[in-house]
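Each remark here refers to the structure printed beneath this line.
With one protein chain removed, the remaining protein chains of the complex are shown where they sit.
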Amino acid sequence: MLTTRGLTWRIGEVSIVDSVYLDLAPGEFLGVIGPNGAGKTSLFNLITGLRRATEGRVTLDGRDVSDLPPYRRARLGLGRTFQASSVFGSLSVRENVRLAVQAHRGGSLKLWRRAAADREVAAAADAALDRVGLAHRGTALAGTLAHGEKRKLEIALLLAGEPRVMLLDEPMAGVSAEDVPELVQVIRSLTGDSGRAVLMVEHHMDVILELADRIAVMHHGALLACDTPETVMANPTVQEAYLGESL
Amino acid sequence: MTEVKSPEVPAPPAAVPDELTEQPGRWSRLRPFLPLVALAVALILPYSTLHLPGIFEGALNSPGTLQLLAVCLVFGGLAAGYDLLFGRTGMLSFGHALYFAAGVYGTDILITRVGLPLWQAAPLAIVGGTILAGLLGAVALRTVGIAFAMVTLAFAQVGAILVARDFGGLTGGEEGLPLDVSGLPDGLVGVTNTVNLYWLALAYLVVVVLVVHRVSGSPTGRVLAGLRDDERRIGVLGLDPYRFKLVAFTLAGGLAAAGGVVYCLIVGGASPHITSSELTLSLLVMVVLGGPGTRWGPVLGGILYMYLDHRLVSFGTSDAVNALPAFLSRPLSQPLFVLGTVFILAVYFFPGGLASLAPRLALLRDSLRPGTRRQG
Amino acid sequence: MSEPVLTVENLSVRIAGLHILQGVSFTVAPTGVTVLLGRNGVGKTTTLRAVVGLTPRNGEVRGTVRTGAQSLLSQRTHRLVRGGLGYVPEDRCVFAGLTVAENLRLAERRGTRPAYDRVFALFPELDRRSRQRAGSLSGGQQQMLAIGRVLLNDNRLLLVDEPTKGLAPKVVTEVAEVLERVAESVPVLLVEQNLAVVRRLARDAVVLAAGRVAWTGDAQELLLETALTRSLLGVGSAEGHQHAAVATADHPAAAAPEDGS
Amino acid sequence: MDAIILLTLTGLGLAALYFLVASGLSLVFGLADVLNFAHGLFLGVGAYATWWAAGNLPGAGPDGLGFVVAVAFGVAAGTLVAVLVELVLIRPLYSRTIEQVLVTVGLSLAGVALLQATWGADARPFPRPAWTREVTSIFGAQVPNGGLLLIVAAALVLGAILAFLRWTRYGLIIRAGVENREMVTALGIDVRKAFTLVFAIGGAAAALAGALGSVYFGTVSPQQGGSLLIFAFIVVVIGGMGSVVGSAYAAVAVGLLQQFVNYYGTSGLGDICVVALLAVVLLLRPQGIAGKAVTA
Partner (left out) sequence: GSPQDTANGGGDSAAPVKVGLVYSQSGALASYGKQYIEGFRAGLDFATNGTNKVGDRAIEITEVDDAGDPAKAVSAAKDLIGKGNKIIAGSTASGVALQVAPIAAQNKVLFISGPAATDAVTGANKYTFRSGRQSYQDVVTAKSFIGDPAGKKVVVFAQDGAFGDANEAAVKAVIGGAGASVSAVRAPASATEFTPFASQIKSAKPDLLFVAWAGTTAPAMWQTLDQQGVLTSTTVVTGLDIRASWPTFGAAGSKISFLSHYFDGASDTEAAKAAKAKIPGGTLDLFHPDGFAAAQMVVRAVAEGGDDVDKMVTALEGWSFESVKGSMTIRAEDHALLQPMYQASLTGSGDTFTATAQKALTADETAPPVQAMKG
């Protein structure tokens, strides 16, 4: 579904992302790990178009999207969450999700209809909120949410867009232990049988191991390995560069 | 800090944005009808011979009062339109005066210099102003933030220079261009017909308020609110930020141009005052005075600002002020001094604008009521 | 036991009309790590911020916070910090527009020698990247910078809010080690979600629930008692779900049960 | 040839005036993140205080050392007003950027009106040393000494500001404080003092510009500050927000452009060219010539 071919991003002489080749099949769940600063977030930025790659191509369903702006890529079914939560702080939680639903359904450029009257949008938004367990916070302003709640809202925004390829950037960071299983369930349900694909960066190894079909390891911008969890975890370089000694 | 026991009050539900909740109570049940009440008052006003000494010079239905009210209403509408950019989309434009001026000068030139009848000149001026806003917006929106503010300022400045230079002998330069009324409908000419100008201004205000409310409650309005918070996010959701901003910019420009048409008729001409960046700044002041992004704030702010702007002139020369010692009467006789000071005080004491006054008053009332005492 | 380094009594915080904290009381022992636990949104961050005097403008703080007899609530933040209260905020708050070196330079305090060698020994990365803008650092690098900033000075008490969030397992281990070493000389009040880290570091624990203290006591005891952890933290036990992989990375299969949670 | 030298040197004089006005603005804008519309008021205060001192202050006068004393008094007055404004009006509004801008807008209205109420709307002759009215012949061009004075002053101000930013910690503190005030205090720094200092420096620079600008104009009037302000804004933006060196470059570009276009082109084209330059620079490089390099 999603492929990158020699994706590279250089600042001056330094390659932040270095010739990355990735293939994501429909229904696949690919975990991305790597030390801090390996270039994982940068890779996401290149794929979604927030940054322009210095070299290389990105294709989505066989279509070259390398030169499209972020919103066009999103419309082709590419969705993402952000490492540092970026929600619409002055809108209520519910409005946040409704906006995402509406963006997905098109028809946002309607100047004379009452947005609140669109029951389908409202229903879809509430469903998404329900799935991440934020329904009770629907009227709170998103800017005042606690950290973990913002993470959930991020996922709800993603869900609302029903993307076919989803990029999750550390969805578990800062989520309290109690809520992790629930969120893992939500994320697991993202792929399901629908043929959607997920690319997820995460430092919580147990979550990655639980969810991922394959794991890609990034190091200094390059793809060190991309294989089954077992093989990757057994890789001595990964052990040394990423996992270190156990606590 | 002193040690105070926190009262055992159960935590209320999380904060809820104003427009989304209906709090029970007499006040809030009345609230939806307040605009209607205001409209009714506005409709009755020209039939009233009431004197409000100190507030208006003459009776409510005297031409002077109606003229003043008409100007205030136009600016109420103008501020509401500007709020579509500033308060609702988060775009800080310093060049909004340009589109207003396009409406004023467009109408004036088309009528006075070209000789078109009003019914042709007015739509042409509005369409022209809208197109101008669309074109310049398309360029300016390639920048964001302060850069955007400055590019719009630059465009407006070019407009101001062209007007002041009397470009092509069309604008009358710094002396302005009186409107040739010979081709206008009789109902819009002469002091005795000031009331018709008032109706026109009221209609303009109602239209703008309607448009702004509809648009900000529409799907597009939701996107605009999202843009205000995080533009990058909007892009990732699959919406083109540029396109929506351009829509808002063009729409606001068109509304301003329409205001210009009405203003041109009310004042009976155009003068270069209205091209200055100060006008945009005062629009900003009006919106903030009223409460950006709120339903009625900008309208109230615009009306109040213009009212003060006009009335302070006579306040400054009133006997009450002249009787004061020189160190007081001298500054007070400068309208801008009073306006500036009032404005600064407003920023301090009504953060969130006039619109935030009602909830604050409600809070005050609650805290005075025994039983639900709140500290702080 | 000796006098606590920090005493919080009946602390209540209201922000924008919401009661976030309602009468929170606990103490921080003069040595070791005291950990503050609780679900998302219970008010852990709010507690720390109230202690350093960073409650937002529309907030209202009541109660007592003192070290010894000295009340902290009446003092301005910069005085507290100069007096030896180090704070590592939750969202790192490095100055994105400044370089790493400038970020560190800013943290130097007048009249003391900044311990650059200590910081660079812990985080050599910071030395290497000293000319890079902090905004372009990766998340983990920013976290190192945020911790490095307070370690530049000698403190009487450190408040650290989720220092391992978003860090690679290896760095988590490193940060935990750092904190462990720091805690030998300075008491630390730590907010942490990673129970593996908590287990390694914490001596005392305070568990918050809905703006109130739900439990205080010995941290290790808390983690050992499955019933307690389940009711307070919602996890089966400290060995439970989260971060198990960190501890058992050598046996990946064991850490990834097929049936999930 | 004469004409070119003359235009270049007088253009640089104009640039120096723009820079003097813009430097304080740029500093306050770039460091404290306050778009200070009251800058024109500080200019006016500096000018009127100098004017008043030259006539009334013992030891001050229109000539020689007396003039230096008068200007020093004007600068002190401008600084004082700026500090008061910061303490009383700006400080309570930190982190509410828009409101700060609005307060300065209100202040610019009220302050200028106050100057007018006190000293009248009309321009008054400004006391100044006789030599500033004369010209110096440079390669056959009669260059006004007033312009040369501005150039020297502008160079000194540029040097002083750069030294301040480079050799004190304040530059750092303020830049950090703009990003996140809270966090600066959490590092044990009293950020409020630093911001007051920035305003003091901005006010001093503005007052100096007001005094020297009045020497150049020969008169002092309440509106003078405001009319210079728009070009100062343009200079600040072209130069890149908060980059003092950028402002210097931009001032030179704007001054020379205006001067040459006004001579070789038709009248009024100079202004339009400057505005066009602004638009082009912003569209090509939204961050301005010198980008976000706030240090210098």
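For clarity, chains are labelled A, B, C and D in written order, and residue numbers in each chain start from 1.
By our rule, contacts are C-beta pairs under 8 Å (C-beta built on N, C-alpha and C of every residue); 3 or more make two chains touch, one makes a residue touch a chain.
Quick caveat: nothing in here was measured; it's all calculated off a predicted structure.
All shown chains touched by the missing chain in the whole complex, by label: B, D. The residue from D:228, D:248 or D:281 that touches the chain not shown here is D:228.
From the options D:14, D:173 or D:278, the residue with contact to the unseen chain in the full assembly is D:14. On the side of subunit D, touch with the chain left out of the figure occurs at residues 3, 6-7, 10-11, 13-14, 17, 116, 120-125, 133-135, 142, 144, 146, 216-219, 221, 223-224, 227-228, 255, 258-260, 262-263, 266-268, 270-271. Although one chain is not displayed, its contacts with subunit B can still be listed: residues 46-47, 49, 57-59, 61-68, 71, 161, 164-166, 169, 172-176, 178-179, 181-182, 189-192, 194-195, 267-269, 271-273, 310, 313-314, 316-317, 333-336.
In this section, only the chains that are shown with their structure count from here on.
Comparing the centres of all chains, each the average of its CA atoms, the largest separation from subunit B belongs to C.
Our note on geometry: subunit B versus subunit D, Cα centroid distance of 32 Å, whole angstroms. Rounded to whole angstrom units, the spacing between the C-alpha centres of subunit B and subunit C is 48. Distance between chain centres (mean CA atoms), subunit A to subunit B: 42 Å.
Residues of subunit A found to touch two or more other chains are 144.
For subunit B, residues touching at least two other chains, in rising order: 14-15.
Against subunit A, in their complex, subunit C makes its touches with residues 15-16, 38-42, 45, 90-91, 125, 137-141, 143-144, 162, 165-174, 176, 193, 195-197, 199-200, 233-235, 240-250, 252-253, 255-257, 260-261.
Residues 13-17, 20-21, 214-215, 217-223, 225-226, 228-230, 232-241, 243-244, 247, 251 of subunit B touch subunit A in their complex.
On the subunit D side of its complex with subunit B, the touching residues are 35, 37, 89, 92-93, 96, 98-99, 102-103, 105-114, 116-118, 230, 233-234, 237, 241, 268, 271-272, 275-276, 278-279, 282-283, 286-288.
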